[in-house]
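Handing you this structure, nothing more for now.
Only a part of the assembly is drawn; its chains keep their places, and the rest are absent.
So that you can tell them apart, the chains are marked A and B in the order they are listed, and the count of residues begins at 1 in each.
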Amino acid sequence: MNPRKQELLQKTIQHIDIKAHNVVPMVDAMATMAFQARNLSRGAHIFNMMQEDKECAVFLTLAGSLISAGLKNVVVDLVKNNMVDAIVSTGANIVDQDFFEALGFKHYIGTQYGIDDTELRDLMIDRIYDTFIDEEDLRICDDTIGQICNSLEPRPYSSREFIREMGRFLDENDKYAEFRENSIVWQCYKKGVPIFVPAFSDCSAGFGLVHHQWHNPTKHVSIDSAKDFLEITKVKLHNPESGLFMIGGGVPKNFVQDIVVACDILEKEAPMHKYAVQITVADERDGALSGSTLKEACSWGKVDVVYEQMVWAEATIAMPLIAGYAYHKGSQAGRPERRFNDVLDKVNVPA
Amino acid sequence: MNPRKQELLQKTIQHIDIKAHNVVPMVDAMATMAFQARNLSRGAHIFNMMQEDKECAVFLTLAGSLISAGLKNVVVDLVKNNMVDAIVSTGANIVDQDFFEALGFKHYIGTQYGIDDTELRDLMIDRIYDTFIDEEDLRICDDTIGQICNSLEPRPYSSREFIREMGRFLDENDKYAEFRENSIVWQCYKKGVPIFVPAFSDCSAGFGLVHHQWHNPTKHVSIDSAKDFLEITKVKLHNPESGLFMIGGGVPKNFVQDIVVACDILEKEAPMHKYAVQITVADERDGALSGSTLKEACSWGKVDVVYEQMVWAEATIAMPLIAGYAYHKGSQAGRPERRFNDVLDKVNVPA
């Protein structure tokens, strides 16, 4: 490797382990403070209520560069402990970052200062704020997606179906055995937890898919985002009581909220999301969805107002505190493994 | 209508008309100020350079609730005057808001204060910050999408293909004649301007599609987001020189930047986006894509650093100033009607 590139790609991102830090007393103490400490504490309490409520299916949404930032193991621990039952994410978190690390690649501690982005481009180093990625590694990730496409029967897939195939790929290739253990994609594959990426081509997966469709113009894999929406709606119909733990906003937030309305469109009864917590730094004052309050979502009939909390904080700080709080409270004990992937396999059979 | 509902839905949103306000002297004066006035002015100059550069294809991206906020006619005027050649958007702007108004519905001036969202829910009034929507109107919009689905040959469509069908629907139904004139969907249909919505099921369209697929479980329309990505990449290959005018971030920003890399994946030569302007209130400090600097995008090989400008401002204020500046400079004169829809019709034929 180019020596300058080697110099810049030295120290790797390490994922925080919520199991190692019992934050319960501190988060409880924050409940009687003010501002975002109090909001964070209430958010943690509501996420814990979702765990205590054994009827409640928990949807985790991921937007922003969370996995590259050291939050991968937080998600993996939530999945392993049956604390989340379905995931809705942007593509980058699942493909470019989680699947990428499952292939054995790493994210590097970089800097946003004193660095010339044109030099990085010449070195094929991609920058996410203060984090570096080796673009040559990422191209291998793109290619791997392309290979998976080529190996599949040509037909429309939901992103969930495709991501499950990515999990199967990791599972069936022992060369990834040491990396996949802490992979969201692989853990969800094992646990039957569906992962939806409603804008699936908007990430490394897109590059693989474009390559596949370009070279297979008539018969090819396609990604049906409508099928995603139908499938996640079926999950809601199957398990009506639900709670949302949303990291960031964007498409995943909107998508998971909309399923309540989708049930109504299908003339099926389904309650609003009973619990909802969002961690975000987005502002409500530009009217965009990411920062819109959960009270506003109530006007749309999507989220109930009793147990909802916006937590205005950056996810790398707030998510370990909220997830770790619920983990150490231990309320996940007795929660069933819901295996919604298996459920969808059954209901997807045309009636 | 319920009298309370009628009381709340009185005054309608009116779209600003950039043609009526010559902001050139003011925006020029901002060039020698500081902070965001200077940035906005430089952004306007760069958007004007895109107009002057007759080789340059201009991609407009839309994220946030822009159309409901009164910016519809800004987009329509850019399309009518050949100032943008392709659009990438979130679904809400195109379906729930633009197509919705093309059906004859309106957005209402509401308030974020002193209103109880549970009362709004009971009245079937949806709230976007300070704007109200009649949910009953929106359900008709959902249904209309469902009807369009039912009328199409069952196969995978790119969102662009589907949205063109929405334009055709407006064009062929004279009852919409008085509303469609100022519709983005219809104007783009007439002008051959492609509209891509990479997360197409994440909006009112999703409800129509879910209804369609639920009732047509084996043979149905699907939305192939990979095809979207391939098509927009083909646009870039057809017209290599390009500029970006991005309103908000999110999926549309990422998607349009990624096409440079997609060309490379296909082993085709294509330059980075030569010009790029983004209006956003997102912050770079959480590492998310929406607020990431355009310099950072250069490290990824997506955007060149010479003519790029982040404008930190809310879109309802900044977009009319930047679009209006370029419009009144008149540099769009002589820009060709690129009709990328027609181009895609040709290249989409398998080689």
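Some notes on this structure:
To be clear about the criterion, a residue touches a chain if its C-beta (ideal position, glycine included) is under 8 Å from a C-beta of that chain, and two chains touch if they have at least 3 such contacts.
Just so it is clear, the model here is predicted, and its values are computed rather than measured.
This structure file shows 2 copies of a single chain, while the whole complex it describes contains 4 copies.
One rule holds in what follows: only the chains that are shown with their structure count from here on.
Chain B has its Cα centroid 26 Å from the Cα centroid of chain A. Interface of chain A with chain B (complex): residues 63-65, 68-69, 90, 92, 112, 117-118, 120-121, 125-131, 135, 139, 142, 156, 198-203, 206-207, 209-214, 217-218, 221-230, 233, 248, 250-251, 254-255, 258, 261-262, 265-266, 281-290, 292, 295-296, 298-301, 305, 314-315, 350-351.
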